[in-house]
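Only one structure is covered here, and it is reproduced in the block below.
Every protein chain but one is kept in place in this view of the complex.
The block that comes next holds chain A.
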Amino acid sequence: LHSASQSELITSTESCFRHLHSLLPDDFLNIITLDLHDDLKEMLDSNKDSLKLEAMKRIVAMIARGKNASDLFPAVVKNVACKNIEVKKLVYVYLVRYAEEQQDLALLSISTFQRGLKDPNQLIRASALRVLSSIRVTIIVPIMMLAIKEAASDMSPYVRKTAAHAIPKLYSLDPEQKDQLIEVIEKLLADKTTLVAGSVVMAFEEVCPERIDLIHKNYRKLCNLLIDVEEWGQVVIINMLTRYARTQFLNPNINGGEKAFYEKKAEAAALAKRKPYVMDPDHRLLLRNTKPLLQSRNAAVVMAVAQLYFHLAPKAEVGVIAKALVRLMRSHSEVQYVVLQNVATMTIKRRGMFEPYLKSFYIRSTDPTQIKILKLEVLTNLANETNISTILREFQTYIKSMDKDFVAATIQAIGRCATNIGEVRDTCLNGLVQLLSNRDELVVAESVVVIKKLLQMQPEQHSDIIKHMAKLTDNIQVPMARASILWLIGEYCEHVPKIAPDVLRKMAKTFTNEEDIVKLQIINLAAKLYLTNSKQTKLLTQYVLNLAKYDQNYDIRDRARFIRQLIVPTDKSGALSKYAKKLFLALKPAPVLESPFKDRDHFQLGSLSHLLNAKAGGYQELPDWPESAPDPSVRNVEVKDSVRAGGTVTLRGRALGLSEESGSGSESEESEEESESEEEEEEEEDEEEERAKKKKKVDKSKPKKPESAESDQSSGEEQKRIRKGGKDRRSGTESESEDESESESSESESESEEESESDTDIKKKKKPTPSPQVTPVNSFLSNSLVTDLEGLSLTDTVLTIAPSSSVRLYELLHRITGEGLAVEYCFSRQPFSPDPHMVAVQIQFTNNTTSEAKSLHIEEPKLQSGMRIKEFPEIEVLPAGESVNVVMGIDFCDSTQAANFQLCTHIRKFFVSIQPPVGELMTPAFLTENEFKKEQGQLMGMNEISEKLTLGEKCQSEHVIVERVTSTANLSRVPCGSDKESRFAGKTVSSGSLVLVTVTRKDGAGALLTVNCEKMVIGTMLVKDILQALTQ
């Protein structure tokens, strides 16, 4: 009894409270909540962290539920400097949420973050910036701007990444800052770390997507970094690059039929003028570097690559995306939904691509309706003469589905197949007519509507179908279907002259009970019959029109009045009634059943705007291809930079090399390497300084070179020695970063992190006087420097540094034919700095006459397709008896075709041509032994050419072989364990394909020469040349 009464009591108090709630004004409730908050305030003011934490947790829970907790602001903001890390984080959450409402109080916290920005720990700096920039208070805009600028040149890439994130925040707070922010973006775009790349491109897209010019210099770097950027960044970068490419490159499908088909004449004329299309190497680079990302686990990345290929790739290459997109269809239904929308658009343009995957779009009864309908759309788009029978059989099973919306969509799909493919029109029509006897009214109605559309195409042959449908008016109730039938009978009343008046009679009887659209069609039918068969239907028509005159719906009254005036001749009726018959019974064009996805591809695929088929806010139009390609040289960067970018290319690639080493090596070695590379990335600042140091070291090691060149020691020993030297130097570098590598291996990370940070800080402070610029003069040197930086072993590169003493001079213009002007040229083997894809040709003019030669320059180059020339600056005066050297660049497109041009003086023109020996079409590539083996493994089969040879008498020692090979071809030596083998590696200048050469000495004078090269022609020619050099 006791407990019962107690529970009663409880319920009664509860109901009391509820009563109170409903009765009392809002103020009282507020007091109650305020009371609650007082409790929290007390907890926040206490000096126990656990109490504070508990309070903050409750406050955050309130925020999460959407309850207002803004009145606690002063109490919370006090704790912003709390020592407890979780309290601090929750305070940040609170602060960011309410700062906008409590601007003045929020300012109290700013100093804490400003202090945080100076913290030696990079993660604290980053989080301080993150919170500071999230506080939406206009007053602190200048502080934020300053903080962002500072962070953008922070040495930690993580802080720089946070700076990139902060840019759009500031921009949304104060768009006035745009110009300054663009400067920061420009700076961060030049960043070479993968961590920053995605975030800064994101900022670029939000702040200044129109400044496409900022991308030029970073384009190649972005392409190369792409695979190592985190997945979300990849999506943003790929989408941006798609737009970029559309403005900078030519349409690769311009020669294809598509366009020419529509604008034949204009296009043909333009085609005649246009040079044959050659893809810009940068365009190719983008396509090549994005392709592996089709294998990403992230659906958004796959979609981004797919749209890039769809919008940019030559038609023949787009096919690769189909497989990946079909794979995405296995994912969650939301992903399926988006992918199918895009596939539907693609199938309209490029049907062939998805045809092999037809069956993947078959519909399962368990699919949600919206997915079913999209799949149906795709199947319809894919239908053609060859697969239509399978598709129709599949459709037949769909019609039996329980999902009636889906059945209706299927019937429409059948209708579309029938209009698109003439062969099956009759089959489809018969099938649809059978559906007219279906028990489900929706099915019948939908069939009627579709049949109506089909019949419009060839009504004469199908009067029996029309008759059949006329009978349906007795049973079918769906207004749309009834209206369709009536329209059909009216339109083709001549084919069914007996039935039509009878249908009108029946309809007149039920007129008042019909739906509006049916009534309109009844009037329509009456009018048409009156015009064709007025004898039988005159009275009926009058009756119907009279009924309509008093209808409730004014549309119908209106129509009735209009039609009466038009068809019934009275003295007042105007000129129009004469034409009534023409007006009503004009031949109507058959409706075109089109896919709703037609022409959607003018939106960038994968975008929100494409999905909605409407422009979303902030959508950037996908520009049309330019008519002629803008200058490709804007993307050129200085040689040393490009080499460096190539070096940092892939972490995955590097990790690969690492793993191979780790097979034999120990753990410590690995972590060492890692810390090195990490350090390297972090210390962009110190880099210049480091380079300077290293340069000195290289300089020191340089004097060794002539010794090694002269020494007759067996080269195996020599190699060892140099390697040792290399190692020593490497350990030298390591000693600098000793602290890091040691602390890395110790367990306490956070500490070591700080330690190493402070360490680098000190280094920064100690920074000596500005380092001397690495001048690009001796680019071989800087090359080796870079390879050193990359942690590759330096071993034999010393050998290749030796400038080939045997530079051969070729004659361009003989003294006699040149009337005293002699021109010679040689391949200097220096990288041609304005364009790395060009071979540098050094040209020497000698004036043997007694008078001055003026304005020496090049005219009218006649080049094979794809070849390009970079002329030397005009020589104004060449005094008698003097000679002068100039350098020009030629992109031979990796072929030995001659470059023809005219050499002009102020009085004469000479036809000359430069034909490169195959060995000059390449530049040295620096590989390790492992890399060499790996690359060689990939270039087997057709790409490998081997030849046996007998070495010439003077050519027995390795030293000579090396010399001969390197003088024949511009290759670098690759270290090799065995002293019987010599290996060389290079890259073709224009396309960068690897060229690998191996000479293996056998007993006696026998040897085996192997060349591996993707370009077989180059390989074959190179074999011939080297063979000749070695057998002499």
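Note that contacts are C-beta pairs under 8 Å (C-beta built on N, C-alpha and C of every residue); 3 or more make two chains touch, one makes a residue touch a chain; residues count from 1.
To be clear about the criterion, contacts and distances are computed from a predicted model.
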From the list "AP-3 complex subunit mu-2", "Sestrin-3", "Centromere protein L" or "Glutathione S-transferase", give the UniProt name belonging to the chain omitted from this structure. "AP-3 complex subunit mu-2"
From A:281, A:314, A:606 or A:889, the answer for touching the chain not displayed is A:606
Listed residues A:297, A:535, A:582 or A:954, member touching the removed chain: A:297
Which residue, A:211, A:288 or A:359, contacts the hidden chain when the whole complex is considered? A:359
Using the touch definition from the top, which of A:217, A:934 or A:1024 touches the missing chain? A:934
Which listed residue (A:41, A:78 or A:136) would be found touching the missing chain in the intact complex? A:136
Residues of chain A in contact with the chain not shown: 49-50, 53, 57, 60-61, 63-66, 84-86, 89-90, 92-93, 97, 100, 121-124, 130, 133-134, 136, 156-158, 162, 165-166, 168-169, 172, 195, 199, 202, 227, 230-232, 235, 239, 292, 295-300, 302-304, 323-324, 326-327, 330, 332-335, 337-339, 359-360, 362, 364-366, 368-370, 394, 397, 400-402, 438-440, 606-609, 611-612, 614, 616-620, 650-653, 655-656, 658-659, 662-663, 667, 670-671, 674, 677-678, 747, 749-750, 753, 934, 937-938
